[in-house]
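Note that one protein chain is taken out, while the other chains of the complex remain in position.
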Amino acid sequence: MAKVFGYAEVAKHNTADSCWVILYGNVYDVTDFVSQHPGGAKVILQLAGTDATEEYDPIHPPGILEENLKPEQKLGSVNLDTLPAVEKSPVETGDAIQDGSVELDSILNIDEIEEVATKQISRKAWAYYYSAGDDLMSKKFNNEVYRKILLRPRIFVDCVNCDTSTSFLSHKVKLPIYVSPAAMARLAHPDGEWGIAQACEQYGAMQLISQNASMTPEQIVAGAKEGQVFGWQLYVQTERAKSEAILARMNKLPQIKFICLTLDAPVPGKREDDERSKNIGSNLPVRAAVQEDASVNKTSTDAKAPSPPKSMGVGQSLFWGTAADLTWQRTLPWLAQHTSLPIVLKGIQTHEDAYLASLHAPQVKAIILSNHGGRALDTAPPAVHTLLEIRKYCPEVFDCVEVWVDGGIKRGTDVIKALCLGARGVGVGRAALFGLGAGGKEGVARVLEILKAETETCMRLLGVERVDQLGMHHINARAIERDIYDGPAALERPSLAARLRAKL
Amino acid sequence: MAKVFGYAEVAKHNTADSCWVILYGNVYDVTDFVSQHPGGAKVILQLAGTDATEEYDPIHPPGILEENLKPEQKLGSVNLDTLPAVEKSPVETGDAIQDGSVELDSILNIDEIEEVATKQISRKAWAYYYSAGDDLMSKKFNNEVYRKILLRPRIFVDCVNCDTSTSFLSHKVKLPIYVSPAAMARLAHPDGEWGIAQACEQYGAMQLISQNASMTPEQIVAGAKEGQVFGWQLYVQTERAKSEAILARMNKLPQIKFICLTLDAPVPGKREDDERSKNIGSNLPVRAAVQEDASVNKTSTDAKAPSPPKSMGVGQSLFWGTAADLTWQRTLPWLAQHTSLPIVLKGIQTHEDAYLASLHAPQVKAIILSNHGGRALDTAPPAVHTLLEIRKYCPEVFDCVEVWVDGGIKRGTDVIKALCLGARGVGVGRAALFGLGAGGKEGVARVLEILKAETETCMRLLGVERVDQLGMHHINARAIERDIYDGPAALERPSLAARLRAKL
Amino acid sequence: MAKVFGYAEVAKHNTADSCWVILYGNVYDVTDFVSQHPGGAKVILQLAGTDATEEYDPIHPPGILEENLKPEQKLGSVNLDTLPAVEKSPVETGDAIQDGSVELDSILNIDEIEEVATKQISRKAWAYYYSAGDDLMSKKFNNEVYRKILLRPRIFVDCVNCDTSTSFLSHKVKLPIYVSPAAMARLAHPDGEWGIAQACEQYGAMQLISQNASMTPEQIVAGAKEGQVFGWQLYVQTERAKSEAILARMNKLPQIKFICLTLDAPVPGKREDDERSKNIGSNLPVRAAVQEDASVNKTSTDAKAPSPPKSMGVGQSLFWGTAADLTWQRTLPWLAQHTSLPIVLKGIQTHEDAYLASLHAPQVKAIILSNHGGRALDTAPPAVHTLLEIRKYCPEVFDCVEVWVDGGIKRGTDVIKALCLGARGVGVGRAALFGLGAGGKEGVARVLEILKAETETCMRLLGVERVDQLGMHHINARAIERDIYDGPAALERPSLAARLRAKL
Partner (left out) sequence: MAKVFGYAEVAKHNTADSCWVILYGNVYDVTDFVSQHPGGAKVILQLAGTDATEEYDPIHPPGILEENLKPEQKLGSVNLDTLPAVEKSPVETGDAIQDGSVELDSILNIDEIEEVATKQISRKAWAYYYSAGDDLMSKKFNNEVYRKILLRPRIFVDCVNCDTSTSFLSHKVKLPIYVSPAAMARLAHPDGEWGIAQACEQYGAMQLISQNASMTPEQIVAGAKEGQVFGWQLYVQTERAKSEAILARMNKLPQIKFICLTLDAPVPGKREDDERSKNIGSNLPVRAAVQEDASVNKTSTDAKAPSPPKSMGVGQSLFWGTAADLTWQRTLPWLAQHTSLPIVLKGIQTHEDAYLASLHAPQVKAIILSNHGGRALDTAPPAVHTLLEIRKYCPEVFDCVEVWVDGGIKRGTDVIKALCLGARGVGVGRAALFGLGAGGKEGVARVLEILKAETETCMRLLGVERVDQLGMHHINARAIERDIYDGPAALERPSLAARLRAKL
């Protein structure tokens, strides 16, 4: 049977010429695989001759190992008694967090969730979640813009009843708040994206699954309840076959109700905090679950695929392979060939593109106004600007497609303000990830609990019972209105529709 | 006669099964009362078997004990010699404060009053007074908005004479400044709301008594001088009979000149500082004087009344039982059935509601533009915004009802600016409470002395002798005017009156 | 001959019943004078039985002693050998400052002058100079408003020559910068107002002498050169005879070219820093030179004059006796009776008052737009606002009277911006006083040297040779223009002239 190695024997194979690693108690010879590793050779070589389980586990989905290595590369098992003692960090084990459930009640708002998580998660995970483009100005705008909008509470309105339920693409949900497609959740907590799904189920919230999720979609939707709504975020790959394989896989998952095409990041933004973190501690071989599957399948047959640069932050690493050549003309028809699921376009930042998207209804059923959490182009406008632009220049968009927004949501009042401006729902990304970091799936649930309670309080104090009653008369957005785009399109606006159609 | 217990004997009864407490030297068996305690069972159980007088006294009015317990539940007295030695805090005894009267003269402004009080009062009291909704943005706006308004001093005007007197609802007062209905004054100082009344008498100022006052209205108005003006703040209770009983009680107090109906807080705002304080030290069984009376009377007959949640901040605790189903159609007629006193509506935050209120004159005689000191909905507009909205969209409101404002007043110049904008008077809440905390009734008097002197200096330097001479030509509010609501009502404004009447 | 006392003998007379003091080596019995002391009895009694010279000297002009005491109250001289040793502070002697002349060159701007002076002068002097109304917002606005105005440098303009000379009321001066009537200069340095005059002579600058100067006008103008220009600031006294005596005295001083009537402070503003300083160290018997003369002459005959309050800051103390009943109708004709000097009205803060003043030309020859350095009414507008108001609503004012401004000037660019807006000259007050504190008369000269050099650099870089070439095209004041008053006068403006005349 399988041979049993002592740790000392494994430790000798610590070079590119002979590279062994221990994973889950087994010993693998990865010498031939090193150069093909999507996360780069360097990160494997740093762990050559050691037990790499702790570094490998949080960021690789199950099954990946088997798919990538030939059976003969599994050499045998390690004699566990020969392993050196290691101290596990509370984050990896999650122990401290499980015990901290009482503590979660004492966290009162989203900022505190972030504070707690920041102390608990690794510096690398923090850097990946926290980082945004250049000087973080769009990230900051995203939140500040809500603070500048005033609310207009009405009095003498019976507010005993309060109903936050709504629907996305005709699917009923209990909250106008959904979880944005946030990547690499297992960096924060072993519950990962599955943990987010559990919390969403508890509060009736929709979840968008990132293509860069650290678990497979099948794992994430495992155990989803009847009526639970998921969307799948697609980063179209340069090698289209990879994306086609992914779409085929999604078509088989009934919980996936739509495909969300990410458009605000055809190339990665410059996230300096994340780039800096690549030098912190060991270089984790970060790789998304789905991409890993696909890329591995392809690697053997496509020797010409460019290899990724030597050293990158988590964000850059995940981005590798993403296509930069999407267009209205080519990409939507291609998508139609490979899926009949409704399409949601994510990353609209101008009224012109919102208008163009609306011309593609009904294939396009919703648009997400997003600057990618400020992570793509710094000083890109917050979604509130784009909402106001649409209201001013092409309000018919709201009749053609659902308009969702994300970025900067930290309070129930922020949620309500977005809805008053015309958004059907608002996504939270970092909040969910930090919730995970603060307390696993219970932490995410606490995030939703806080936001739901704040949203209800806001509705009641405004004198509103249902979310569809919210409107521009409930807010004063003058401080923002005077700042929205008022540029050269002014001349062309009378024939905007004609012009835009002509462009297509 | 009454039995005398040793402290050791009492200390044995420290569980939910047998719960004794010592109050004012007497021993009570409160086992049966624990589950009915409006402030929650937990706070009593924490003090079970001990002398609870120090915690009980500042927040329960006299007589409450007798009303809530059956005679046989008073078991006897304690042998005082057996009590453990305790150190009294200066706040509870007020000793240090009495000695500090000279010091009060050296306090030059309202911010310094708050500083002094913050050092002297308990953390719990501070948290309750200081706290406001969410991120305290409305609380901050309330004050900052005044700082952005410029004054326009006129020269060569004889300003030897200066008269700050005015009238509220035809009752003469010496100041356009009144004390807002601030709750739980005895948390700051044993003088409590009665102390505020004493200071108001000294300066000829009106006082609104909070339904959540820590003393009974009879105690507060005790010793009021001829012509001293009080209003009673009503939080309508879910159990209307409670409120009806309160109104009946007010109808018998000639010092109460009007009923002030609070509308800006149908549900409690999220005051995180206050919520956090529930974990500080022992959980004080906070309860308002009047509500306690009423609720106790009812509790025995209304077994179905919902019990309050286990653990709350002071604000949430006080809020328990408040009705959220008030409407123009039902509530004002109901009020008319139970009192013939003039009605003042507190919490108007939009010109639409100001207009609606004005349609209810003469039952409604005044409105208070208020966002509840920023304690209800965060990012609600400051009263200055609502004043400017009314001026712009429905100035006839000023002819129908008196318009009072509160929130953010820290300087005599703030008072004058509000008056220039059309307010008849301005309320101060936290300033009075912090004054109490800084020096009991003398501290409140110092607050009024400072504000009166600053107001007079401002009037003189503006070249104004009487408050009725103040107007928009004395201020430059452009920095605010460009920020006030300019939203969708624009289209409907021509028929605003018609529309609003139709809504009724 | 005069008797010689030992210090021990003098020291025994240290009560209100028998109060002796040593001044300049002589012994005086001031028992009868204590109650008449304009600065209050307390400050004298604190020094009773001691050598009070050090405290007395900086704030009393020469001759005052003789005028106030009868010959027999001078008891004799003290045996200097019996005096206790005292350590003189560098401020009082000025020694350190004389040595510091080299250091003055290393001071590069007005802020640094203030920093140096702040370290050298007494806390009391600092508090009096630094203080401003309430929260110091107008003081801050005064300076910030200049920072928000942009300059528009022109190129290809020969700027070899640069001439800062101009004229005030037809009197030629070399600088458009004058020294505002700043009080109590000897608190900063023994050179006092005479030192300011010396520096002004050196740079050809005009000086306004405060009625609250710590030296007599005769002392200040002593040694003035041919062509040196002075103005006299008048605070009209409640006892008009005092002011009439002062005016008579000015009429005899040929260097005094005009009377500057202060109108922006009919009552003192609330200067908390100054009020606090009254408790610092011994209470200096502060009193202005001229007022002291006059008040003493009157005191004996006017027993009913109200006595000043017990304890005041320097500002309040100086203010005592100032009239609050001035009016356009009464005060200007009264002035005409007592002086034929041109009148300059100081403290205009609205375009309405600027317009009214212009109707009083030619008696009124100039107006000073001033909020009293932010020391009167807090949140009063900076002079830049009033300049822009005049430009917008009644530009004819500039044709009728000269318009001077003060407040907030710290840079040559500030000077130029004020001139571009229409000011004929700008006054600096605190800068001169802090210059005095930093280095006596040389320190004031350094202030003028810095401002002159900065002004010239600014003119050259703008492409301007003479100050009369400066205009609105050299600045961009849009950031301020949108904030100036736009209030109710709008309706009445068409008939502004008629309306204002009618008011007279």
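Letters A, B and C mark the chains as written, and numbering starts fresh at 1 in each.
Quick note on the criterion: a contact is a pair of C-beta atoms (placed from the backbone, for glycine too) under 8 Å apart; a residue touches a chain by one contact, two chains touch by 3 or more.
Bear in mind that the values here come from a model prediction, so they are computed numbers and not experimental data.
Asker: Wait, the hidden chain, what does it touch out of the ones we have here?
Answerer: Those shown chains that the absent chain touches are A, C.
Asker: Which one touches the absent chain: A:123, A:172 or A:482?
Answerer: Spelled out, the listed residue whose C-beta touches the missing chain is A:482.
Asker: One chain is left out of this view; which of C:25, C:223, C:395 or C:471 touches it in the full complex?
Answerer: Once the missing chain is taken into account, the touching residue is C:471.
Asker: Looking at C:352, C:454 or C:483, which makes contact with the chain not pictured?
Answerer: Checking the options C:352, C:454 or C:483, the one contacting the hidden chain is C:454.
Asker: Of the residues A:139, A:189, A:385 or A:460, which one touches the chain left out of the display?
Answerer: Within the whole complex, the residue contacting the unshown chain is A:385.
Asker: Write the list of chain A residues that the hidden chain touches.
Answerer: Touching the missing chain: residues 134-135, 137, 263-270, 272, 275-276, 279, 324-328, 331, 345, 347-350, 352-353, 356, 371, 376-381, 385, 482-489.
Asker: When the complex is taken as a whole, what residues of chain C touch the one chain not shown?
Answerer: Against the left-out chain, chain C lists 106, 108-109, 147, 149-160, 411, 413, 453-454, 457-458, 460-462, 471-473, 475-479, 482.
We adopt the following convention: only the chains that are shown with their structure count from here on.
Asker: From chain C, which chain is the farthest off, judged by mean CA positions?
Answerer: The most distant chain relative to chain C turns out to be A.
Asker: Would you mind working out whether chain B and chain C touch using mostly the same residue numbers, over half shared, or mostly different ones?
Answerer: different
Asker: What is the distance, in whole Å, between the centres of chain B and chain C, each centre taken as the mean of its C-alpha atoms?
Answerer: Here the centre of chain C sits 46 Å away from the centre of chain B.
Asker: Calculate how many whole Å lie between the centre of chain A and the centre of chain C, each centre taken as the average of the chain's C-alpha atoms.
Answerer: Centre-to-centre distance between chain A and chain C: 65 Å.
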